[in-house]
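Every protein chain of the complex appears in place save one, which is left out.
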Amino acid sequence: MLILLPQAIVDGLMIGGIYITIAIGFSLAYGVMHIIDFAVGEWIMLGAFLGYYLTEWTRIEPLFYLPVVFVLFGLIGYLFQPVIHRVLSGKKGNPLLMALVFTFGLALMFKGLGLTIFGFYSRSIPSNLSAGSLSLEWGNFFVTIPTIRLVGLIYALTITVLLNLLLKKTDFGLAVRALAQNKEAAGLMGINAKRTNSWVYGIYVGISAMSGVLIGCTFSISAQMGAKYTVLSFFIVVLAGMGYLSGVPWAAILLGLVQSFFLIYFNPGYTLLAVFVILYAVLLVSPKGMFGKGV
Amino acid sequence: MKNKKTLIFCAIMAVLLIIPLFTSDPFVLRIVTECFMWVGMAITWDVMAGYTGYLNFGHASFFGIGAYVTAILMMKYGWSFAATLPAAGLAAGLAAVIAGLPTLRLRGAYFAIATWALQLAIMQVALVLNITGGPDGMRLPPFLHPEFFYYLMLMVVAATFLLLWFLLERAPFGLKVKAMREDESGAMALGLNPTLIKTEAFVLSAVPAGVFGGIYAYWITFIDPASVLADIITDQAMVMAVFGGLGTLIGPVIGAVLVYAFKTYFWAYLSDYQVLYLIILGAMIALTVVFLPNGLWGTLTGYTGGKKSLKKGVGLDDASVDDTVEKKGAEHV
Partner (left out) sequence: MSDAILQLDSVTKTFGGLHAVDNVTFDVQQGEIVGLIGPNGAGKTTIFNVVSGYFPPTRGRVLFKDEDVSNLPPYKLAKLGIGRTFQVVKPFPGLSVLENVVIAAFCRHPRRADAEKHAWSILEFTGLADRADASAASLPLAGRKRLEVSKAMALEPSLLLLDEVVAGLNPTEAELTIKLILKLRDSGISILIVEHIMRVIMNISDRVAVLNFGKQIALGTPAEVAKDPEVIKAYLGEEAT
């Protein structure tokens, strides 16, 4: 069993890579709008299916469609955000509770739409890279790295670096950080909160959808996959500490490792249970995440 | 005014009590019995969402736990049905304590996530354990007396309604819970222990749900994870309560009856019911939130459930916490 250890670790790192991208977008949206989006898994699912159909129709390598998916879903997110904003800034009832309920309703609606259009079957996106793999060997140990997973890891790193540059080096990034820090003051300094929020939400939805395509190439997709990825996103964000972006990669990798170890050493049916137990322990011991720096 | 309410309640109960005298059509009885059950699920869900301001996205956990406890005790240990119901409620309440203690100290987003994860985790456990029959589910001995279940469900739901009404609208507990919703940190200075009160409320909402689950198992005689632990149970209870109006007991009752009537009608006319129904539930939640944030009853009566309510429950906390949040967020973005 020890012989599988390097493989488990490498697998975990590569699965974790994809989770990083999902959770970073999710965390970003939370940081700016202060609500968590229960529809995150559904955005992933919809993105995955868009990638699937584009590939099926044109028979072109799905990875080329990543920008298309990003732009399209970015636009959807951009146009959608004002509705959430309207709920959040409502005068009646309890806006924050209602916003949460709202995203939950959206998730339900998207899932229903997904099931109607795509049916109940699982599929996977046919990528030319799915078949190939790299093998490494030293002594008794060997590791197989499917090319597509390697690509996924490269994609994750690229997105992470790009987002980091966007936030740290551009005027837009400055506006986002200002908004996360203090809404009123940022507004006074001439930052258009509404537009910036829309952009952030668009970017988040775009990234989630794009990651969906990669998930589709690596694993399988179905209209019911959303809930699982929503829970995993929450798991990462809570483990990292809500709103603490720097913790996200570590939490995502940890999740990837948990998943690959359960796959290789235990019963994969217990993965979600293990995830819940870890989540529970973290909330019990350190509700601010592994680094104690969350909200 | 109080007498008027009592009168209306008694009148409705009287009508419901004599329905089985006029019809023995099992279909009608079944529909009405299930409607009672959903009224119960909606009002118990509202205990958390409406009264304490915490969203429970895993209400089905308690229903499912209750159903499985009844099934397992009857089938594997030979208990009588009546004896299993308190056990079903107890098990659900225990699960609520375990899930609530760590998460109810925190802001509502954590609670929402944790309850949802709990539901998924319990579903997985039910799928892999031997004692629950895994994906094949469990069969219970048929007991084909629709009237029995009709009256049982009616009595249990009515008792739950009265209990909640007494505790939340009459007893000190209700005021304490509302104080918690309105201003948790202020309430602490008045000698109220927030985690304790919220956990009590959570148990109060979970125990009846467990009992409903237990009755459901024996009534339908077959349970599996997909039927008693499914998202749709939580979703439906939630739609009913949100649509009817949170923070009251009447709102969810009205919501439950309307949504259930709609569902029943819809089911009869459309074969591909499940999926479209999901879309409709989702759309209904979204539209209610945008256009009727106080729900049907709240809009009709002008009840808003407290101006500041749920602010702390879901997003931002009071100013001090808020500041640290935002500073942290900015540092690391």
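Going in written order, the chains are labelled A and B, and every chain counts its residues from 1.
Please note the rule applied: contacts are C-beta pairs under 8 Å (C-beta built on N, C-alpha and C of every residue); 3 or more make two chains touch, one makes a residue touch a chain.
Source: prediction; values computed, not measured.
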In the full complex, displayed partners of the excluded chain: B
Selected residue (touches chain absent from view) among B:Lys178, B:Lys198 or B:Lys263: B:Lys178
Options B:Val97, B:Leu192, B:Ala230 or B:Val257, residue touching the unrepresented chain: B:Leu192
Residues of chain B in contact with the chain not shown: 170-172, 175-176, 178-179, 182-183, 185-194, 304-309, 319
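Keep in mind that, in the parts below, only the chains that are shown with their structure count from here on.
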Residue ranges of chain A touching chain B (in the complex, touch as defined): 28, 31, 34-36, 38, 83, 86-87, 90, 92-102, 104-113, 115-116, 167, 176-178, 180-182, 227-228, 230-231, 234-235, 238, 242-247, 267, 269-270, 272-273, 275-277, 279-280, 283-284, 287, 293-295
Sites on chain B touched by chain A in the complex: 49, 53, 55, 57, 99, 101-103, 105-110, 112-114, 116-118, 120-121, 124-125, 127-128, 231, 235, 238, 242, 246, 272, 274-286, 288-290, 293-294, 298, 304-305, 309-311, 313-316, 321, 324-330, 332-333
